[in-house]
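Here the complex is missing a single protein chain, while all its other protein chains stay put.
Right, subunit A next:
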Amino acid sequence: MATGPYNYSYIFKYIIIGDMGVGKSCLLHQFTEKKFMADCPHTIGVEFGTRIIEVAGQKIKLQIWDTAGQERFRAVTRSYYRGAAGALMVYDITRRSTYNHLSSWLTDARNLTNPNTVIFLIGNKSDLEAQRDVTYEEAKQFAEENGLMFLECSAKTGENVEDAFLDTAKKIFQNIQDGSLDLNAAESGVQHKPTSPRNALNTDQAQNKEGCGC
């Protein structure tokens, strides 16, 4: 009951994009549920997940839209890009074709989001080293050439999954702090939730409790 109307200060909207079968929904599931979803069927349309994280002492609610990778959904899923503060663009390190299609996904992401949207490139399935079809170095170079953040992750083992979501949030938060992301601009993908007096009161009480040492 220690939460007021909002127990977070910001909402960041994310989208997850990339070819079908690269593991977008599994990454979302690993991040929100801390579990690996085996035998995950192809997503119908879009899925949605949330999680509250903390960046620089601020609670941030991530609202994550996970889009279906199959071509037949692509026209309509494009409308979900609007107003995203972060875009996670995923390929599968064991399937070169999913890497080759990145420029098309990147074009969509750039055209349909705002210039401040943080785009994070994820090479998923890093646990399948023996089947690797895309080297770390070339993906890293692609990311650098296009000004993207980059990590290889494994939705199966959980390796680097937290970092990809958190680093994106840190970058967005940094953009807010240095003024390059205008919160008042339409479609910034960020909502600020001012702490309500009730919430502030509860926070004080919580601190008092901590302070009494009992």
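Keep this in mind: a contact is a pair of C-beta atoms (placed from the backbone, for glycine too) under 8 Å apart; a residue touches a chain by one contact, two chains touch by 3 or more; residues count from 1.
Just so we're on the same page, contacts and distances are computed from a predicted model.
A.B. asks: Could you check which of "Mitochondrial fission 1 protein", "Os07g0292800 protein", "Sm-like protein LSM2" or "NADH dehydrogenase [ubiquinone] 1 alpha subcomplex subunit 8" matches the UniProt name for the chain that's left out?
C.D. replies: Hidden chain identified via UniProt as "Mitochondrial fission 1 protein".
A.B. asks: Name, in rising order, the residues on subunit A that touch the hidden chain in the full complex.
C.D. replies: Residues 37, 39-48, 72, 75-76, 79, 82 of subunit A touch the chain absent from view.
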